[in-house]
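Quick one: structure below, then a few questions.
Showing chain A:
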Amino acid sequence: MNDKTYTIEVDHVTRVEGHGSIRVSARDGRVEDLTLSITEANRFFESFTEGMSPHEIPWIVGRICGICCVGHQLAASKAVEAALGLTVSAQSRRLRKLLNESQILQSHILHVYFLAVPDYVGVPSVLPLIKTHPEVVKRALALKHLANEFTRVIGGRALHPMANTLRGWRKLPDLEALEGIRENLFTALPDLDASVGIVADLAVPAFERETEYVSLTHPDEYALYDGEIYSSDTRETVPVADYRRVTNEFTVPHSTAKYARWHRESYMVGALARVNNNYSQLHPKAQEAAERLGLRVPCFNPYMNNAAQVVEIVHCAHNSLAMLEAVLDEGLVEEDIGYTPGPGTGAGAVEVPRGVLFHEYRFDDEGRCRGADAVIPTSQNINNIERDMKAFAPRMVAEMTRDEVTLHLEMLLRAYDPCISCSVHLLDVEFIP
Partner candidate 1 sequence: MQPMTEFDPAPLIPRNARILDSRRVTAKERHFRLALEAPLGHRPGQFVMLSLPGVGEAPISISCGPGDEREVELVIRACGSLTHALHQRQAGDVVGLRGPFGNGFDLQDFEQRDTVIVAGGLGLAPLRSLIEPLAARPRRYGHVTLISGCRTPADELYRDKLRAWAQLPHVDVIRLVNDTAHQPWDGEVGLVTAPIPRLDLEIPNTLAVLCGPPVMYKFVIMALAARGMQNEQIYVDLERRMRCGIGKCGHCQINQVYCCRSGPVFRFDEVATLPEALT
Partner candidate 2 sequence: MKPKIAFFDMASCEGCQLAILDCEDIFLHILDLVEIVEFREALSETAPRFDIAFVEGSIHREMDAERLRSIRARCDWLVSLGACAYNGNVQARSNALAPGENMLRVYGPEAYHRTQTDPHYWPLWAHSRVRPLSQVVAVDYHLRGCPVDREEFLQLLKRRIAGALPRVAAQAVCVECKRAGNECVFEHGDTCLGPVTWAGCNAVCIGGGYRCDGCRGLLPGANLAAHRELLREHGLSEAEIDNRYRLFCAEEVAEATA
């Protein structure tokens, strides 16, 4: 049939971070070809770090990506600290966990309510929703603002925060401001509950493809800031220092991003992978939310990544509240954050909104940076996304109109919340002889 023969070209997919394109050609209801290409201009980040002093690195590498800037800063802090053998106090560790969770809140709220929900409601963006669902939009705006303020109070500003450095905090957060955040977070809990309901009501496409789920895991907590690398395939952990055994990066011609694979042809990182792998450690309220959202682990539907993000919003809100209480109870003391630069190599990882992020640095005898590597969640996911698309597309083409196919492919890409600018901002230079 003629209306089953067409090509779809979506250049610069909207409502994602960075530039990516989807190309599909269908003939007589069958998919002939499908590619997902990353067209983002590369920025050659190796020149960022070469020759830099250790403490400059966490600050500057945030510029790889605005939306994950906290994650890059934390992963880099941990990598540099590992390289130089620096210790981090319990106070700083707690502040970093707060900083990380505040960014996960920011990012997930932005993604779920402003970038993904319009697809399900059938509108091109959040703008039409202002008229049709003003309460929903206002609530989401308020939650997002709260999350931003949270990052600002802990980190000094909402984007590219400057308060955290190697070993800890340059300038401690103001206790009165923290108290304000705690109160606002507490009063926002009912809003949060209501927004779980919104996502629970959305009709998610029925598509499943089992894959390998990779995340950090930690014996004592739902792993976001710390842990070892865990695979759902082997159920074994790998130390962060050996992350290359996990990522196995390679390049493909149609993308400026690199691809990754571990035990199979591709794997998935991100909220769904984390929830699948560490479900039992989620805050009880987050598990309740998972049930309301119909998310049962293990879940193999990538569209459910949005639901997993909502689960993590609930988890982070409650977990942060508890941590804030503790900070306010115990107070904050100024700590020594001095260090001596020197030689060394070290890797660090954190879970950022889109999945596990690895950084590694090498310093020469003068303490200057001579090698850097970063593996970004989206470049780990891209391979998996392309395979999901290839798996789902034949059914789509057979059962849907051309416009619906386009929408479902875009939705699938968006469900992963890809951070494309990150993924080409490679920090991969090994000057190691």
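Note that a contact is a pair of C-beta atoms (placed from the backbone, for glycine too) under 8 Å apart; a residue touches a chain by one contact, two chains touch by 3 or more; residues count from 1.
Candidates were picked such that all candidates are chains of the complex that A comes from, given by their letters.
For clarity, every value in this text was computed on a predicted model and none was experimentally measured.
Q: Looking at the complex, which candidate is in contact with chain A: 1 or 2?
A: 2
Q: Any idea which chain A residues touch candidate 2 in the complex?
A: Touch residues, chain A against candidate 2: 12, 14-19, 37, 39-48, 51-53, 56, 59-60, 62-67, 69, 110, 114-115, 118, 124-127, 130, 137-138, 141-142, 144-145, 148, 155-163, 165, 169-171, 251, 253-254, 256, 421, 425-426, 428-429.
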